[in-house]
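Note that one protein chain is taken out, while the other chains of the complex remain in position.
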Amino acid sequence: MESSVRRKLSKWKGKAILKQKWLYLMMLLPLTSLIIWNYIPMYGIIISFKDYSPAFGIWHSPWVGFAHFERFFNAFYFKDVIVNTLRISLYSLAVGVPLPIILAVMFNELRNKRYKSIVQTISYIPNFISVVIIVGMVMFFTSPADGIINSAIEYFGGTPIDFIGSPKLFPHVFVWSGIWQSVGWGTLIYTAAMSGIPQDQYEAAYIEGASRLQCIRKITIPAIMPTIVICTILATGSVMSVGFEKVLLMQNDANLATSEVLSTYMYKAGILNAEYSFSSAVGFFNNLINFIVLYLVNKFAQKFSETSLW
Amino acid sequence: MYQLSRGDKVFNGFNMILVGIFTLVILYPLLFVVFASLSDPRHIFDQVLLLWPRGFTLEGYKRVFANGDIWMGFKNAVIYTALGTAVNVIMTTLAAYPLSRRDFRGRNVITMLFTFTMFFSGGLIPTYIVNEGLGIVNTMWVMIIPGAVSVYNMIIMRTYFQQNIPVELEESAFIDGATDIQLLLKVVLPLSTPIIAVMMMFYGVGRWNGYFDAMIYLSDRNLFPLQLILREILVQNQMGDAANQAMMSVNQSEVSALKQSIKYAVVVVSSVPVLLFYPVVSKYFEKGIMIGAIKG
Partner (left out) sequence: MISSKKGKIALLSILLLSLLATACGGKAEESKEPNSSQSGTAQEISLLRPSWNNLRPASKDLWMWQEYEKMTGVKVNWEELSDIGEKKNVILTRGELPDAFYQVDWSNGELLKYGQQGLFIPLEDLIKEHAPNLQKYLDENEEVRKGITNADGHIYATPYLDPYPEGNRTIRLYINKKWLDNLNMDIPKTTEELEQALNAFVTQDPNGNGVNDEQGWYMPSGSLGWTFEQMMMGSFGIGNGGRKALGNFIYVDNNDEIQLTITSDGYKELLKYENRMYESGAINKQAFSGVDYDKWTADAAKDTVGAWNWAAPDYIGESVKDDFVAINVLAGPGGDMASLTDSQVAGASSLVITKDAKDPATILKWVDYFYGEEGSVFGYLGKEGVTYNMEDGNMVYIDEILNYKDGIGLGAFQYVDNVYGGYFPYTELSPEVRAAAGRQEAPVYTDLNEQTLPSVMLPDLPATIQEANETSSIRADVSNYVGQMRVEFVTGTKDIDKEWDSYIAQLKKMGSDRYLEIKQEQYKRYKES
């Protein structure tokens, strides 16, 4: 009996590839999809190095080498735009990565099932609201003339603050309104990960007299650690990307000094003037940096934790 | 069941209050939208707080429901979301499971292949050419088939499998002579309902809220999903060159007033279906816990 199991096991390990034919078969469909919609169009990257015109098509447009990149690097606002982008995205990361984790743990600790489910549901709703409406509300709530926030400030004897018209405050307003919209939704992944924790682990810890905080530290957090690591790595891969539509809607001449980011700059300098190649070059540069950052962070993760992307 | 220690009671109370405050902060702007949708648009900004509909009117909702486009868009969005999410979840599972197996040869290379596409793409034009070549431009299929796997979601799912499916379980299944596919269907998936629920929500909401592909690939109005119709109402003319708007001045106010009167109602109408979706899916979180307990 014992030996037959052994034999089967060793057979399974030995002829791995043949044995894994089903796994490869499973991969077939997703890989086909990847090839058709991601790798076949990949040749489009070359338009960053060409002067693309629809009249000639991608293949027959003339090559220009690194001209678009040079134009971008030499642009007057190049440095400001990069700094602004990094400021907002790093700030978003610093707040946006830990907060959903903390919130998910808090949700998880709620003992009243009904309360928990209501609270969780409410926290997801902002995610569904159009960014146009969000920006409209931000403007109304923060208005120095009659917004609720400034009315409160005045009530307590302060002077009204022009949140949306100040370059200093723009990153805060942008990031926190984003948190308002996405933090609840961000807890979903962690909630799912926590649902996999066997309840008896907590019970055992209780019997041994562990406090709730100790349970969180010793059981909950380690259990969701891989998810935390993966989400963090993935988040760092968008360090150069700051959503375009919301920035553009919140942008005005008064806060432009900090609100002009790569995507809005690209929109104004490239897309509005139909300079497809230029936009593409800026996007390429953008993602190259993103990829390098992700790669490095993943390397780091490989070294210091058990979880990594590959 | 258990004797709660004093510290735990304090912790519980504190936690409940904190979450309560957080919920209020989230809730008020949501209520604002609901109240605004029932208010006369001219009176929304009358006072600092909108605590109840001001100048109560159902005009916004009447207009929304009288709009044939919105119903049609609704129907299309339901179809695209249901079919699209099904394709997404199936394909993502098919990719995530093999990659979660530490013994799967080539998993690192394939993961890299997937990850690479998160950052580098040929852009809109070659993708458009591919879809045109497949003949799916301006058909419902362009809303369903492309983009079957989101790499981000796939990696999340893979991580979940790795974390929550004990290797011993897989090995014992093999000893019983199961194939990988049987293993996936009989062992892995039943243990993974929470992550499948999350995937359904992620993909489902993404499909429901997405407008960009529809905007680029659909020109037949009868195929438009709800979000594209809503976008016309909310966004059009908002990002254009301001100076050009002066050319639209005659009776511009009529168009704007029309939009104002329905924009909040539109948001409410479009979010409700997604909200109804959540309680259905959330049951699977509970199931996951039960199974988890059994397995432990």
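Some observations on this one:
Note that the chains take the letters A and B in the order they are written out, and that residue 1 is the start of every chain.
Please note the rule applied: a residue touches a chain if its C-beta (ideal position, glycine included) is under 8 Å from a C-beta of that chain, and two chains touch if they have at least 3 such contacts.
Remember, it's a predicted structure, so these values are computed and weren't measured experimentally.
Checked against the full complex, the candidates B:77, B:95 or B:145 give a single residue touching the omitted chain, namely B:145. Here one chain is not drawn; of B:135, B:166, B:190 or B:279, the residue touching it is B:135.
Of the candidate positions B:11, B:45 or B:71, contact with the hidden chain is made by B:45. Counting over the whole complex, chain A has residues 29, 53-57, 71, 75-77, 136, 139-140, 142-145, 162, 164-165, 252-257, 260, 268-269, 271, 273-276 touching the chain that is not drawn. Annotation for chain B: contacts to the undisplayed chain at residues 41-46, 69, 87, 90-91, 124-125, 128-129, 132, 134-136, 138-139, 141, 144-145, 179, 181-182, 185-186, 215-216, 219, 221, 228-229, 231-233, 236, 240, 242-244, 246-258, 260.
The rule is simple: only the chains that are shown with their structure count from here on.
Averaging Cα coordinates per chain places chain A and chain B 15 Å apart.
Remark: chain B residues 2, 5, 7-8, 11-12, 15-16, 18-20, 22-23, 25-27, 29-30, 32-33, 45, 47-49, 91-92, 94-95, 97-98, 101, 103-105, 107-108, 110-123, 125-127, 129-130, 134, 145-149, 152, 154-156, 159-160, 162-164, 171, 174-175, 179-181, 184, 194-195, 197-198, 201-202, 205, 209, 230, 234-235, 238-239, 241, 263-264, 267, 270-271, 274-275, 278-279, 282, 285-286, 288-289, 292-293, 295-296 touch chain A in the complex.
Of all residues in chain A, those touching chain B in their complex are 5, 8-9, 12-13, 16-17, 20, 22-24, 26-27, 29-31, 33-34, 36-45, 47, 52, 54, 58, 103, 106-107, 109-112, 115, 117, 119-130, 132-133, 137, 140-141, 146-148, 151, 180, 184, 188-189, 191-193, 195-201, 206, 211-213, 223, 226-227, 230-231, 234, 237, 248-249, 272, 276, 280, 283-284, 287-288, 290-291, 294, 307, 309-310.
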